[in-house]
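For chain A:
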Amino acid sequence: MPDLGKYADAVLSSYAVSLGLIVALVVLSILRARKVRSALEEVEARVKKDG
Partner candidate 1 sequence: MSSIWEYANPKKFIATTSRLLPWVTGLAVVLMTVGLVWGFFFTPDDFRQGSTVKIIYIHVPAAMMAINTWAMMLVTSLVWIVRRHHVSALAARAAAPIGAVMTVIALATGAIWGQPMWGTWWEWDPRLTSFLILFLFYLGYIALWSAIEDDDTAADLTSILCLVGSVFAILSRYAVNFWNQGLHQGASVLRAGALVGDTEERVSNVFATPLFISMAGFVMLFIALVFLRTQTEIRARRMRALLARERMQ
Partner candidate 2 sequence: MIALLLRDLRLAIRAGGGFGLGLAFFLIVVVLVPFGVGPNSSLLSKIAPGILWLGALLACLLSLDRIFALDWEDGSLDLLATAPLPLEAIVSVKALAHWLTTGLPLVIAAPVFGVLLNLPAAGYGPLVLSLLIGTPALSVIGTFGAALTVGLKRGGLLLSLLVLPLYVPTLIFGAEMARRSIEGLSAQTSLLMLAGITSAVIALLPFASAAVLRVNLR
């Protein structure tokens, strides 16, 4: 761990906020991708069955 001196709070909180936001964006994107993919598969299967 490097010595951040008196600005440690500023540096650490910027990294925390930014990485938190990026992770949140990635997680939300992946969750929605999964949800939509499975919902589409379900609809597709139903539609194919009914013709």
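By definition in this document, a contact is a pair of C-beta atoms (placed from the backbone, for glycine too) under 8 Å apart; a residue touches a chain by one contact, two chains touch by 3 or more; residues count from 1.
Per the selection procedure, all candidates are chains of the complex that A comes from, given by their letters.
It should be emphasised that the depicted structure is a prediction, and the values quoted were computed from it without experimental measurement.
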Name the candidate, out of 1 or 2, that touches chain A somewhere in the complex. 1
Which residues of chain A touch candidate 1 once you look at their complex with the stated criterion? 1-8, 10-11, 13-15, 17-18, 21-22, 24-26, 29-30, 32-33, 36-37, 39-40, 43-44, 47, 50
